[in-house]
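Scroll down for the structure; my scribbles are underneath it.
For chain A:
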Amino acid sequence: MVPVSHILLLSTALFFIGMYGLFTRRNMIALLMSIELMLNSININFVAFNKYVWPGQLDGIFFTIFIITIAAAEAAIAIAIVINLYRSHLSIDVNDAAELKH
Partner candidate 1 sequence: MNLKQYFADIFNGVKSLATGMKVTGGYFLRHHKEKITEQYPDNRDTLVLAERFRGEVVMLHDENNEHACTGCTACELACPNGTIKVITKFDMTPEGKKKKAVDTFIYHLELCTMCNLCVEACPTGAISMANTFEHSVFDRSTLTKQLNKPGSKIRAGVE
Partner candidate 2 sequence: MTREDLQQELTGRFPDFTFEEGGQFLTMHVPAAQWSNIAYFLRDAPEMQFDFLFCLTCVDWLKHLTMVYHLRSYTHKHELVVKCQLDREQPEIASAAYIWRTAEFHEREVFELFGVNFLQHPDLRKLILPDDWVGYPLRKDYDDPINMIKL
Partner candidate 3 sequence: MDISTIIFYLIAAFILGMALLAVTAKQIFRSAIWLLFTLIGIASLYFWMEVEFIAAVQIVVYVGGIVVLIIFSIFLTQQSAADMPSPKLGRKIAAAVASLLGLALCGLLVYEYGFSKTEATFDNEVSRIGTAMLNTGSDGYALPFEAVSILLLAAMVGAIVIAMKESE
Partner candidate 4 sequence: MFSLENITQIVHTWLYENMHPTLALMVEFAFIGVLVIALFAFLGLVLVMMERKVSSWMQLRLGPNRIGPWGWFQTVADTVKLIVKEGMTPNNVDKLLFNMAPILVIIVSMVIMAPIMFAKGFQIWDINIGVLFVSAVSSLSIIGILMAGWASNNKYSLLGAMRSGAQIVSYELSAGLSMLTIVVLTGSLKMSDIIQAQETGWWLFKGHIPAIIAFVIFIIAATAETNRAPFDLAEAESELTAGFHTEYSGMKFALFFLAEYVNIFVVCAIGATLFLGGWMPFHVGNWEQFNNIMDYIPTPIWFFGKTFFLIFVIMWFRWTFPRLRIDQLLNLEWKYLLPISIFNILLVTVIALAGWHF
């Protein structure tokens, strides 16, 4: 039997891997990918809590679904922005993007 804490540790580790990526990457798409990792780690938590701690409810499941939904919406918008930036400045480096003043 796997204790719940191990699952939570897994998700925590995943979260901080995402965090590491967020700190080190400068490519915006890579940043986006790191964020996806972090969102996923949270999903794991929700599901694990729902399943092992409060199995009578479905809130964890629904939160997961909504997070996935929001992640999709967020990814769509973020990538639209990235592409727009790229097309106007030929770069998707955050440092370059930070200097932009529209």
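Note that a residue touches a chain if its C-beta (ideal position, glycine included) is under 8 Å from a C-beta of that chain, and two chains touch if they have at least 3 such contacts; residues count from 1.
Per the selection procedure, all candidates are chains of the complex that A comes from, given by their letters.
Only a predicted model underlies this, so the values are computations on that prediction, with no experimental measurement involved.
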Single touching candidate for chain A, where 1, 2, 3 or 4 all sit in one complex: 3
Chain A residues within the candidate 3 interface of the complex: 1-10, 12-21, 23-27, 29-30, 32-34, 36-37, 40, 43-44, 47-56, 58, 61-62, 64-66, 68-77, 79-84, 86-88, 92-93
